[in-house]
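What you see is part of a larger complex, with each chain still in position.
By written order: A and B. Residues from 1 in each chain.
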């Protein structure tokens, strides 16, 4: 009968799938698994947007509160959720329980600093883009500013060796913006990203202050000569202060240093250092012009 | 005690955050703020999808109505939401209250025209992509078509000087598609975008009809010689009719004009005008072939 056949089919596929769970060399099934929850991690980011930019993302009902009450209320909420997720991300040992509490506490104390950084990033973004009509427009809409906001949060968690969560955060921003900043990167103040789609900033990148970067630019690693790259070395470049990196530029290698006050032109491909106060551009590939055929 | 310590920590961070609200030179907190609502703006776009493409995005329950009733129902709904958001985006003066009403009315009247434009964009998309199996597939799935739809709506708001909302709309599309069209750009009919990720079309770009553009292409501004670019000048190129711009091409500058019937090859980098009826391609960079080492 059709019905039974269908059931057999399901049963057989289910058996195959259940068996496959064991073929993964990471935990794949089981009610006792402790892992962070993806939606909760994303919620924390949105709660932080509400906390830091209440006029743009907050609940109007709650913004009737005095600002300090408002921020305390959201902070407690964020603290509770964040502590839970951090403790899920760490293995469950007595030391880690203490560690989770301390990390969470440190993050909470760091938030006002992050907020001050973001005020500077906002200024850099507004001043950097002639198309920006107002800072409000930047706050509401600019993907670059959103990606920086998420990175600055995730970086604090990365610094404190929290597993999984920092990358969950920056990949969320990557998904929304096309901007892929590894939480391990170190980025100075007044950072500005324009358009942003396709930007990649690798784990061991170091970036100074007042740096501007455009769509499609890569701060990446050289391909390893042989075998796999070592993950504990500096594999990505160092960028000085007051540097502009135009669209499609590629800068590779852990020993590559871009000095202060440098401009890297569009599509430049660099694996070597550039001294301070330099403008680098490609000698544009020769163009061929032919009359179009119809 | 642990409890009290935790409370102190929160209280201190909250005080810092509340104080920081004042460091932003845009309104950041307060129950009397009038700002458009991000989710409402996005909802308007989805309601417009339902209105313009009922078979693909509409509620089957409502599409039992005669089509004119259906569209009137959705139009009233959209009108109400849109007027509210426009009036929130404008400063609250008696003139602006009238202005908001008039703008909204103009947009509503414009929708059938936009719909006709989109029918042509759909044709261009279907005919332009050999992988497109049907126009239905384009309607359901193509990011390029979605980005054009959002741009055509946002552009009407931009033309009428509505603050914030046009950019909120196009950045929503940017987030979903990786295609960044500024609402200020002027784009003719039968526009086709293929793949699309990484495309940037700047604010003062002018594009003719029957233009095709591929992933990673940029229609951008030259970097200003010194200081900040002036936002009220034409900073982005002009593209004629029947032009194809292949992937990764970059065309920069407000005085750069691409004539009719031009083809710009992949990765071409242009800061100068191109006469009509021309095919431009790069002399491909010389390749080096080595035997792979193992």
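Convention: a residue touches a chain if its C-beta (ideal position, glycine included) is under 8 Å from a C-beta of that chain, and two chains touch if they have at least 3 such contacts.
The structure displayed is predicted, hence computed values, not measured ones.
The complete homomeric complex described by this structure file contains 6 copies, of which 2 appear in the displayed model.
Rule of thumb we're sticking to: only the chains that are shown with their structure count from here on.
Work out the mean CA point of subunit A and of subunit B, and you get 23 Å between them. Interface residues of subunit A, counted against subunit B in their complex, comprise 51-57, 60, 63-64, 66-72, 75-76, 79, 105, 108-109, 111-112, 115-116, 119, 122, 127-128, 130-131, 133-137, 139-143, 176-178, 195, 197-198, 215-216, 226, 244, 246-248, 263, 266-267, 284-294. Residue ranges on subunit B touching subunit A, taken from their complex, read 6, 9-21, 23-31, 33, 35-36, 38, 163-164, 167-168, 171, 174-175, 178, 180, 182, 184, 197-198, 200, 202-203, 216, 218, 220-221, 223-224, 228-231, 235, 248, 250, 261-263, 267-270, 274, 277-285, 293.
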